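Up next is subunit A:
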Amino acid sequence: MEKIFGLPSTVLEQMTHQFCPGCGHGIVDSLLMHELEEMGVKENTAIVWPVGCSPMAGSVSTINQVSAAHGRAAAVATGLKRSSKDTFVICYQGDGDLAAIGTAETIHAANRGENITVIFGNNSIYGMTGGQMAPTTMLGQLSTTTQSGRNSEQHGNPIRMAEIIAGLEAPKFVARYSVHDAKHVMQTKQGIKKALEVNKNGGYSFIEVVTMCPTGWKMTPEQSVKKIVEENLKVFPLGVLKEVD
Partner candidate 1 sequence: MEKSLLIAGFGGQGVMLIGKTLCLTANDNGMNATFFPAYGTAQRGGTANCTCIISDEEIGSPVCETFDNLIVMNEPSYQKFAPTLKEGGEIILNSSMVTSRPADGVKYYAIDSIKIANDLGNTKVANMVILGAYIAVAGNLDVDQVKEQVKHALHGKEALFDINMKAIDAGIAAVKSA
Partner candidate 2 sequence: MKKEFLKGNEAMAEAAVRAGCRFFAGYPITPQNEIPEHLSRRLFEVGGEFVQAESEVAASYMVYGSSMTGTRCMTSSSGCGLALKAEGIGYITGARLPAVVINVGRGGPGLGQILPSQQDYLSATKAPSNGGARAFVLAPSNVQEAVDLVYEAFDIADKYRCVCYVLTDGVIGNMMEGVVLPEMRDLSSLPDKSDWVVTKRGPGPNTQFGNKRIITSWQNTGEELEATNQVFADMLEGWKANETRYEAYQMDDAEVVFAAYGTSARVAKTVVNKMRAEGIKAGLLRPITLFPFPEKPFEALDAAKVKKVICLEMSIPGQLIEDVRAFVDKKIPVEHFGRSGGVILKPEEAYEASKKML
């Protein structure tokens, strides 16, 4: 029998990932692992995985891995890349990490046009710590720290990081995708490919991926997908926000 599809060599077969059922992080990580294999850069890539759910893919990846403190991935990536120009440097961060505690690092690495790719998994919640409000939580959304729903007076509004990054001069590719269905997963794959190509050619790229967190949202995976379509994508519209050749 011919094997026509399987795990890339960037992922360990004997290990299983630890993501919850219906979580989107695993999909994004999987796309990234496939893409790194296809691009032939797996031997000289370092992925910066900071704190939160996002780094859990590290336990099944064979790519060289760096752990960063909460929010500091882009700063770590800056130092790493500047001192090793031949290394392909990628940050994979969640929303608490990238859009709250690491906002300064995120924006300034983008503004300097560091030669890195930042992949931002936006699931509108702090998953790892048990479902607290994130800066990207929808208005009205329940969380353990917005128990009657997020309201803008008290908590501010969901922050649109891709738009903020796209407003800067230096970034070469900024886009937002979603992984709530197969069609969008394929679009995300193309986006990651494009972002990594920009990286290879020497530029900063930023991909925001809207994903589901059924555990944190206290929903079934099906309800989560429905919420993405009906709520999240209205606040976080998909598409390429900036592309510079």
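Structure notes:
Here, a residue touches a chain if its C-beta (ideal position, glycine included) is under 8 Å from a C-beta of that chain, and two chains touch if they have at least 3 such contacts; residues count from 1.
Per the selection procedure, all candidates are chains of the complex that A comes from, given by their letters.
In this text the structure is predicted, and so the values were computed from the model without any measurement.
Comparing candidates 1 or 2 against subunit A, the one that touches it in this complex is 2. Of all residues in subunit A, those touching candidate 2 in their complex are 12, 43-44, 46, 48, 58, 61-69, 72, 75-84, 86-87, 104-105, 107-108, 112.
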